[in-house]
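Note that this complex is displayed minus one protein chain, with the remaining chains in position.
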Amino acid sequence: MDRRRFFATAGTAAGTLLHMKKSEAANAKEGKEFVGVLVDTTRCIGCRACEVACSVAWNNFVPDVKNDNALDHRRDTSDKQYTVVNRFKTEKGDVFVKRQCMHCWQAACVAMCLVNAMYKTKEGPVTWNGEKCLGCRFCMVACPFDIPKAEYLSWNPRIMKCHMCYERLQEGKKPACVEACPADALMFGQKRELMEIARHRVYSHPDKYVHQIYGEQEAGGTGWLYLSAVPFDQIGFRTDLGTTPYPEYTKQFLVSVPLVLFGVPALLLGLSELSDRKNEVRESEGWTETGADE
Amino acid sequence: MEYYTYVNIFETKGLEYLLLMCFFALFIYLVRYLSGPGKKDSAPRDGSAAGGRMKGAGH
Partner (left out) sequence: MNTTAIGTSEFNRVASFIWQELKPRGKWLTPFNVISIPIILLGIGILYFRFVYGIGFVTNLNQYYPLGIWIGFDVVTGVALAGGAYVITFVVYVMRMEKYHSIVRVTVLNGLLAYIFYAGALTLDLGRPWHIVNPIIGNSFGYNSVLFLVSWHFLLYMLTMALEFSPVVAEWAQLEKARKFLSGLTLGAVIFGITLSILHQSGLGALFLMAKPKIHPLWYSEFIPVMFVVSSIYAGLSMIIFEGTISHKVFRDLLAGQDHHRYEEIILGLGKGAAITMFVYYFFQALLFIHEERWELITDAWGYWYLLEVIGLVLIPCFMYAYAVRNRNLGILKVAAVLALLGIILNRLNVTVIAYRWYDVDKYYPSWQEIVVTLTVVFTEIWIFRWIVTRMPVFGKRR
């Protein structure tokens, strides 16, 4: 860490301590507000153009959309594809749901990573850095959405997951899947704006949508947001994840670590002194000061 | 969908304190049990009785 970065970090830390709200507002002004994507499952036509665009953009396995009949069975993202579309038969007909990394506001995988290989960028995407990764796969344990996937059959495995086309975002482009969507089911933007659009759609069509925006609160809030015509548990979403950001579950432990390191050695040293027979004052010596000095 | 209803998150506290009282009672019993059968009887009479007993069991 060079000196400038150190001061920057120290400054940020101090700023966080002193006035957290203010620094959040400052981040927002500098254009560092989190971006995300709003997925309107009522608009998705299941063409899987997003799957193809994603795989083409990142050199992954490109599915043969016309012939592979992949919609007939449930699929999951894999070490070969960052995103997949599934079909669900519901009371309101076929519903197509795109699945990829949710880009949590406070991501469990990022908090779990001991080398910052999983990294939450200031723009919002959660990225993975193979130069740092140990391949311990605890990100996969931590992720409540089961998104990170490991290349098990490689001597040098990568952790494969959507990174919201972070490189494209930096060039000012949209994620590849959003750009490819012919049905306007995907909308890219800042989460704040997307939330307003999503609420607007729900309130102006109260019969068309369930009154929940998946990702607003789930696991502490995610970058990707979903609208649906049917309850979310019917289209493959876990609804038991809670609204607590996952890193909060380890926060108490992480705070107690320095507490233990401060307190326990002193306690043990004290116990050791107490149990040391050499320190006992013999009765004949009494409570004199000279006795204490020895 | 959000529901606003009251949930008492400390509902089990009373039971927990009951368990605590059980624990204290049983813990005292366990510690007394562990301190062995011989000692309490023999200690007032003769300190070496307990020692002799231990040696006997050892061989």
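Order as written gives the chain letters A and B; numbering starts at 1 within each chain.
By our rule, a contact is a pair of C-beta atoms (placed from the backbone, for glycine too) under 8 Å apart; a residue touches a chain by one contact, two chains touch by 3 or more.
What you see is a predicted model; the values in this text were computed from it and never measured.
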item: Neighbouring shown chains of the undisplayed chain, as defined at the top; value: A, B
item: Contact partner of the left-out chain, one of A:117, A:198 or A:235; value: A:117
item: Touch with the omitted chain, as defined above, among A:40, A:79 or A:123; value: A:79
item: Per the touch definition above, residue among A:45, A:183 or A:260 touching the missing chain; value: A:260
item: Those residues of subunit A which, in the complete complex, touch the missing chain; value: 1, 76, 78-79, 108, 110-117, 130-138, 140-142, 144, 146, 149-157, 159, 238, 240-242, 246-247, 249-250, 252-254, 257, 260-261, 264-265, 268-269, 271-272, 275-277
item: Those residues of subunit B which, in the complete complex, touch the missing chain; value: 12, 15-16, 19-20, 23, 26-27, 30-31, 33-34, 36-37, 54-55, 57-59
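Quick note on the criterion: only the chains that are shown with their structure count from here on.
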item: Approximate Å spacing (C-alpha centroids) for the pair subunit A, subunit B; value: 45
